[in-house]
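Each remark here refers to the structure printed beneath this line.
One protein chain is absent from this view; the other protein chains keep their places.
Coming up: chain A.
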Amino acid sequence: MVTRGFTGRRPPRPEAERLPPGQYLTEDFPVLQLGPTPKIDLARWRFTLREGSRPLKSWTWAEFEALPRTRWKGDIHCVTKWSKFDTAWEGVTIDDLLAAAGIAAPTPYLLAEGYDDYTTNVPVADLTGDKAMVATRYAGEPITPDHGGPARLLVPHLYFWKSAKWVKGLRFTQTDEAGFWELRGYHMVGDPWREQRFTGD
């Protein structure tokens, strides 16, 4: 339906081609979170892989910082409609995490869990193959608390609610269990190029 009187402001073509449907470009880095920024003490920080409630492997901050590191630069897309181009991250890929733990993914699904009790589901296939990392640096600096530091999940090919802030671990699940937003009507997959914002999209 054409909206009477709306002409819009089209982005230039190279920019438009990088924007998934319904998104617009921002130069800022907006902050979205459910509540206050949690205070996280690096001396007590742990990152844990679990299968259900059973821990498979856990790292302290110093141990985590010693894992192989990978850099990634590219575009990120938030379901609230902003996209940001050429963001630069550094962290440990999920492939390297599994290798360091000496395991293969025990199930095809998992929930990423945050120190703020946030959860979001991501299939393992969307994390392995160099598609995702646990990031600890942004633009060459430690990730600030507002942006999920000290460590956040980075799954840049999905809407950014999947990239859980203040991540404390990955919990493998037998089935694809909905996380916080997925229980509230947001899409189970969240591919911005297919505009999977909400259930049924």
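Assume contacts are C-beta pairs under 8 Å (C-beta built on N, C-alpha and C of every residue); 3 or more make two chains touch, one makes a residue touch a chain; residues count from 1.
The rule is simple: contacts and distances are computed from a predicted model.
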item: Name under which UniProt lists the unshown chain, selected from "Oxidoreductase", "Peroxiredoxin", "Putative spermidine/putrescine transport system permease protein" or "Hydrogenase"; value: "Oxidoreductase"
item: Contact partner of the left-out chain, one of A:R18, A:K81 or A:R137; value: A:K81
item: On chain A, residues whose C-beta touches the chain left out of the figure; value: 1-10, 21-22, 24, 26, 28, 30-38, 78, 80-82, 116-117, 146, 178, 180-185, 197-201
